[in-house]
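A single protein chain has been omitted; all remaining protein chains appear in their positions.
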Amino acid sequence: MSIAIQTGLHAPVARSRKIKNSAATVFVTGCFLLAMIPLVWLTWTVVSKGLHAITHASWWTGDQRGISYRDGGGGMLHAFVGTVEQVAVSTLLSVPLAIFVAIYLVEYGRGRLARATSFMVDILSGLPSIVAALFVYAVFVTTFGGQRAGILVSLALVMLMVPIVVRTTEEMLKLVPDELREAAYALGVPKWRTILRVVLPTAFTGIVTGIVLGIARIAGETAPLLILVGYSRNLNSNLLSGYQGSLPGMIYDQVTNLGNTTGLDANGHRVQLHYAADRMWGTALTLIVIVMALNLIARLLARASKLSR
Amino acid sequence: MSPADEPRVLAPRPSAGSSAFQENGARVLAPRPTAGASDSVAELTELDSQPVHLTEVAAPPKPIGAGLGGVHQRHRLGDRVFAGLATGAGILTIILIALIGLFLLAKAWPSIRDNQVNFLISRAWTVTGNELRFGVVDLLYTTVIASLVAMALAVPVAVGIALFITQYAPRSLAKLVGYLVDLLAAIPSIIFGIWGIYVLAPHLTGVQHLLYHVRFIPLFKDKGFDTGTVFNAALVLAIMILPIVTAVSRDVFERTPTERVEAAWALGATRWEMIRLAVLPHGRAGVVSGAMLGLGRALGETIAVTLILSTVGQGNAFSWSIFNGGATFASKIANAAAEFNNPKQTGAYIAAGLVLFVLTFLVNAAARTIVSRDKLK
Partner (left out) sequence: MAKRIDINDLDAFYGKFLAVSGVNLTIQPRSVTAFIGPSGCGKSTVLRTLNRLHEVIPGAHVAGSVSLDGDDIYAKDVDPVDVRRTIGMVFQRPNPFPTMSIYDNVVAGLKLQAGRMKRTDLDRVVEKSLRGTNLWEEVKNRLNKAGAGLSGGQQQRLCIARAIAVEPQVLLMDEPCSSLDPISTLAIEDLVQELRERFTIVIVTHNMQQAARVSDRTAFFNLAGVGKPGQLVEVDDTQTIFSNPKDQRTEDYISGRFG
């Protein structure tokens, strides 16, 4: 009896602790499942609604010339080309700048200048894309009187891509063991050559991973497109003049015209037209596929890296 | 030609043999141009039976004595150029941020000066024709409340996921979960926008009606809109900022010192108790910093909010409710982007952009000061 009383005294305490523990486990697992709902839901939506549009060959080869929001047909080639061009120029400008900033932070920087630089890189990574776009607008359109064009978008995207590449490159450079640098110095190799021919190559795969991630991020940016270039339905591969299509731009274009969507079918009945919606989801699917492919490439690259955390 | 800029892993420091040390340093030998390398190479090529062309490598093809100076200068130049490029890049970054502030201010100032109402206090926004009445109160409220609600929704879930990944899940599952959450971050915001308004919003009307029942809380007061409400936007924003808060929390939880964790285990704590004793206290600063980074992201998010939020006309009464439409700084600018026709008008929007810039600057600066950047080392 007394033993039962003793164990009885302990049991309630243990039980409430156990309950709390189980509740916590349920909570954290629930959080994960909760986060998965939008992921799965959104993916499902985009795939199911977008598949129809992208499975036509013309989707990949044609643009939207002459196709109104009430018509079907055409493709997204103009948008694809526009995005590719804008992103490519952006990458070409961002990468050297970002790599040098990272080199500065890791190999040269000391003291207040380095701290200030690192701080500013953080600020840049939190910079809203609309502010970056407004800045480019304020400088090139308002002050220098330029025209809106694809190249301005590239410039805004540079400001968004640089911090990403700086941080990943910085991380990679820090992972290169100091022993390698010392080995090179001990051979009588000057510092700049050491960085260029030993440190950077060792960190190369990781740096490329960062660049790919940066590309994936800016490919989907819309705000600069709204402010800095007009959307064109025709294929325009000239970054320097004229309106230009882009993937996010095309999505936005279809969205803003979704209202205009009733027409007459073959029997003269008024029906809801689905073309604009189809194109919107189709472009969304195209964009997501591209972005996800880039992320996958980055992940595979990261695995091939010679540096480990 | 002092050896001032030697290769260094970290910082500038007094060069060896500088005058500071003349006193103790007995420099037995008088300094003279060191021709050592050339001499030694000449001897080398004598000794070495096979003529290896090391002369061209170890010393430049110059007369002995002057030789070392030449190579000396080549390093100097290479090192100086390279260091200059790197430092220049760093300085450029700082200048860039300063320029952003400057240009935005410069372009906004004429409009602010000619503003017919007070920029910071007014709720009006008319920027057509000759009228220039714009104030940011509404924008400020909508932006901040949407972001705060997003944060309130996202942070607990993010912490839960981060705990799941670092404390509960087995290695392989943890990697998978981390990967899946990162996938959310990869989705472009415009797609969140169209999904948010066309697919998600209709489903939220039920929730909104439910919350309306507790409308003594001012946030839930009106039955303003069914879709396109601030609540809609806040929910989508929460989903969008979830990955970054999770990532930062994960990082800091993983770095909980093993001693603290083991101390808790040794006391016979349950897993939850261990987390409360060791992981969460250590991770507090990190989670706050992550939350602020998420807040910054939410404040600046443009296209998703633009697509979701229904705009409201002028002149309606101010309401705390998140079941109304509205506009954030970003969405206001985005919606007007096609009409940047005259400088005064554009200036008003640039002013709004400037406020947003300052806001995100402050939030990001705070996030950074809360936690050191040790986590990247």
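General remarks:
Lettered A and B in written order, each chain numbered from 1.
The rule is short, and it goes like this: a contact is a pair of C-beta atoms (placed from the backbone, for glycine too) under 8 Å apart; a residue touches a chain by one contact, two chains touch by 3 or more.
Small disclaimer: the values here were computed from a predicted structure and weren't measured.
Checked against the hidden chain, the listed residues A:Ala23, A:Ala183 or A:Leu240 yield one contact partner: A:Ala183.
Touching the chain that is not shown, out of A:Gln64, A:Ser90, A:Thr202 or A:Gln254: A:Thr202 (per the contact rule at the top).
Subunit A residues in contact with the hidden partner, per the touch definition given at the top, are 110, 177, 179-180, 182-190, 193-194, 197-198, 201-202, 204, 306.
Assume only the chains that are shown with their structure count from here on.
Between subunit A and subunit B, the centres computed from C-alpha atoms are 14 Å apart.
Here subunit A touches subunit B in the complex through residues 17-18, 20-21, 23-25, 27-32, 34-36, 38-39, 41-42, 45-46, 97, 100-101, 103-105, 107-111, 113-114, 116-132, 134-135, 137-139, 141-143, 159, 162, 167, 170-171, 174, 178, 181, 185, 190-196, 216, 219-223, 226-227, 248, 251-252, 255, 280-281, 284, 287-288, 291-292, 295, 299, going by the rule given at the top. On the side of subunit B, the complex with subunit A involves touching residues 6-12, 75, 78-79, 81-83, 85-94, 96-97, 99-100, 103-104, 106-107, 156-161, 163-164, 167-168, 177, 179-184, 186-192, 194-195, 199-200, 239, 242, 246, 270-273, 275, 293, 296-297, 299-303, 307, 329-330, 333-334, 337-338, 340, 343, 346, 349-350, 353, 356-357, 360-361, 363-365, 367-368, 373, 376-377.
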